[in-house]
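Inspection log for the structure reproduced underneath, given as structure tokens.
A single protein chain has been removed from this complex, and every other one stays in its place.
Letters A, B and C name the chains as they come in the text, with residue numbers starting at 1 for each one.
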Amino acid sequence: MKCKSVTTTLLAGTLLALLSACWEDSGSSAHAATAHQTAPAALDPDRAPLPPEEFGRIETLPANYPKDWILVDEVNFSSMFGGKVIILDAAESKPELRIKGIMDKSLIGNFTQHPTRPELYIMESFHERGSRGKRSDVLVIYDKTTLNIIKEILWTDTTRLQALPERYSMAVSGDGKLLFVANFSPAASFTVIDLDSHERVGTIGTPGCVLTYPTGKRSVTSICSDGGLLTTVLDNRGQLKSRSRIAPFFDTDTTPIFERPAIIDGLAYFPGFQGEMHVVDMRGEEAKYLEQWSLVSPAERAANWRPAGLSLTDRDDRGRFYTIMQPDGHEGSHQHGGNQVWVFDVKKKQRLLVIETPGWAISLGVTRGDKPKLVVTNGELNLDVFDVESGKLVHTLSDFGNVTPLLIHKSY
Amino acid sequence: MKCKSVTTTLLAGTLLALLSACWEDSGSSAHAATAHQTAPAALDPDRAPLPPEEFGRIETLPANYPKDWILVDEVNFSSMFGGKVIILDAAESKPELRIKGIMDKSLIGNFTQHPTRPELYIMESFHERGSRGKRSDVLVIYDKTTLNIIKEILWTDTTRLQALPERYSMAVSGDGKLLFVANFSPAASFTVIDLDSHERVGTIGTPGCVLTYPTGKRSVTSICSDGGLLTTVLDNRGQLKSRSRIAPFFDTDTTPIFERPAIIDGLAYFPGFQGEMHVVDMRGEEAKYLEQWSLVSPAERAANWRPAGLSLTDRDDRGRFYTIMQPDGHEGSHQHGGNQVWVFDVKKKQRLLVIETPGWAISLGVTRGDKPKLVVTNGELNLDVFDVESGKLVHTLSDFGNVTPLLIHKSY
Amino acid sequence: MFKLFDRWFEKSARSVAQQSSRRGVIKGLGAMLVGGASIPLLPVARAADPAPARPAEDGDPTSCDYWRYCAVDGFLCSCCGGSYNSCPPGTEMSTITWIGTCRNPVDGRSYVISYNDCCGTTQCATCLCQRDEGDRPLYRSDKSNDVNWCLGSKSSVYHCSTAVVVGLAFEEQ
Partner (left out) sequence: MFKLFDRWFEKSARSVAQQSSRRGVIKGLGAMLVGGASIPLLPVARAADPAPARPAEDGDPTSCDYWRYCAVDGFLCSCCGGSYNSCPPGTEMSTITWIGTCRNPVDGRSYVISYNDCCGTTQCATCLCQRDEGDRPLYRSDKSNDVNWCLGSKSSVYHCSTAVVVGLAFEEQ
């Protein structure tokens, strides 16, 4: 739209009259009431007026995000077209300055980020007409500094996993060169993207097993309906090399585990519904089941202290494991969150800290660095930020466009 | 997805094991706790069990909606992809039974309905990838009983009006045979649809004038930047026949009026910001300015009682005019709503009723029939339902998926 | 006990009477059982008498504590212009879904319930009901309510959830 056409079409014959009116101050009577409310400064002719400003300026972000920044997976459960990833400074005390940027994430899209390259990945879906018409599943690669799209890769089918957000619905390979994206139709598979070329390599089935836990340099481990695991080993080109099944180590009916491990130095820690802790070694080419220990003492078990929540686990840079805990747990309460976060030394298998979350806790994330902050999705679906060492609530992040902020990612 | 492939791909080698497990009740220990809470009835072998039920049943609606039903234009201002028209029974006392149906309305879509044919019309927009990619503007014609789409008509450009909802962003012609749809780019025009053939007839410019007030049998009146009106007269085929300009009757700076008239028996009643009432005769082929009178007494004017709100006017079947009124109005407060609704006899130019709206009022709508209900969008963005005769609050409609329910339509 | 979205939807804050339910009776068959749009050919008991003398069910199908909803997590179609076993106008019932086993307190029997989603219109966004009894993570997709089950339907957009009686659970036969 050019100025000229706006003028001619919109204002038509009235333009001359309006132009001639530009020089009169006809608004004075209407505005007299407010003009006196604030006692404006008298005009100061010695002071230079503000210069006209540039149009079109767009902000950018640092390639390495500060350690207290988080990336919030906002599902927007009541308007899923409008899902987002919101980049927030969790340490900023002034609420209005917390948002650093926002990316769209449509129809329960999935999100992950590269730990070293300045790239962010969103797997999302669209119908041609909102909720109807042809569906497209698209992987979108974002530039981390501009939040501009580097590339969109259109799926050849429409099978990408649509579920409440998971840390491992996507993953970057251990060597940083591949991206794995989970599919579920409900037939399960994952698609491999070459991150050097930004091209799709292919899709590999994972019969009976879901999600993409990164394993070794370029293997993928998935969790299976039989209570075991499946490792898919890829070759140098990202193609299927071999599959390896890890024998069942839990019963999906009677001793189910959460599919949401924290992975610490290549060891995946999967909490069970009733406080078991299963450890799987993800460092090698194939996953290896290591051992089981208990997050709860016999007394705590008797009181039904259980891990509970949606995205209930994370780790910090010191290698500590965090999980939300719920008292009086029972069948059906495993996703309902809890009122404490327990912090473990996974080497010593000891609980180090208990952080009370008086506003309830549904999901959690932990920021980077030596003095991490614990960020918790509370019962009002705002984010409570705790200082881990003191266990104290620092502040609550609210009014940042949050509706259902169900997964909190640390930044890189 | 066929059953067979689900089975084989998802469950793979574990299927046999699972099938054989079907007959054991392995859940008993996990469920023992809850199983005792409700003391279930003992099994009664004399009572016939519930029959298996049919899959795929879809409800339908009556072709003539009951008089207390309303259609709520839900903009969803914080997630505009997820705008809706929500069909509600405003008289239903049980909140859970109020919703009768929902239609999508993307990116501040516009809505109107046919007064006699069982059709509803939504003009909406999509980008190919949510907020990016090629934009399409689409008129969607719905079957009123099934809420299925009868036809989509794709605009040849992307100029349809996107603004906070207006009753007259679309209109059905007086003879019921044409639909007018407002465009704004910001060049203004309207598109004509033949409702017999469901085909587009064409687009007609309205230089400097916006919106589509139905006039006569098949004319359109628009409101102009010079404070006047423009009537576009169409011929039998829906093509431009002639244009007629109505001389300015208000000053857009000093004595602005709301662009939101209530049209009663072909007379359009436009309230001014400061309580004037302008009457325009829309019954003939061309609009004709009739007269101005005042909604407020001199004392009320001195107290700055003013019409205020978003969709602030409506009429009932007895021909009464309704508007939201605000005390202490001032420049900038004209959209902020008010704490009373005034009801006028427009023939006698007399105020008949004052209805207090203690929860504030931003928009209003009035239901059909002899005993209409006044429905008001309150300050918490829920809907307060008032009995007009008694002026009493009947109940509040909340939790129906409302975020920003900014325009309330009566049903037909 | 907080539910996940207590404050978000006021109605979900109503206290939910825990229904007795037993599951584990049918394991691992979820998607397969309800893979078709018509009544699946299941090895479950069918009613001999279509007109029972006494009411066969009791309770309020718009309430989260209604017996059929023991494993549900979503918006109840009963509040959205549909019913516990029908979809609102203009939507489409998904053909692939997850199941639960819920005990009907009136006759004391356990039934297999199929939670078919209604799809094709933006989320209904009222009457959120999260019971989760017997819910399992994604690896047990037949029992996982975290998945968007608008699969096998034209639209993948979730609107609300029904609770359709498939038949008696095996244990009752």
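Definition applied: contacts are C-beta pairs under 8 Å (C-beta built on N, C-alpha and C of every residue); 3 or more make two chains touch, one makes a residue touch a chain.
Bear in mind the structure is a predicted one, so any value in this text is a computation, not a measurement.
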Visible chains that the absent chain touches, using the contact criterion stated earlier: A, B
From A:Glu54, A:Asp196 or A:Asp370, residue that would touch the chain that is not displayed: A:Glu54
Contact with the hidden chain (one of B:Leu71, B:Val138, B:Cys209 or B:Met325): B:Cys209
Residue among B:Ser185, B:Gln340 or B:Thr396 that touches the chain left out of view: B:Ser185
Touching residues (missing chain, whole complex) on subunit A: 1-3, 6-7, 10-11, 14-15, 18-19, 21-28, 30-31, 34-38, 40-44, 47-61, 82, 84, 87, 94-97, 99-104, 142, 145-148, 398-401
For subunit B, residues in touch with the removed chain: 77-81, 107-108, 125, 127, 130-132, 135, 158, 161-164, 166, 184-186, 209-211, 223-225, 252-254, 256-260, 310, 328, 331-337, 360, 362, 379-381, 403-404
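Note that in this section only the chains that are shown with their structure count from here on.
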Best-connected chain pair, where connection means C-beta pairs in contact: B-C
Distance from the mean Cα position of subunit C to that of subunit B, given in whole angstrom: 32
Whole-Å gap separating subunit A and subunit B, where each centre is the average of the chain's CA atoms: 35
Subunit A: positions in contact with at least two other chains: 78-81, 130-132, 185-186, 224-225, 253-254, 331-332, 403
Junction residues of subunit C - those touching two or more other chains: 18, 24, 27-28, 31, 96, 121-123, 125, 133-134, 141, 151
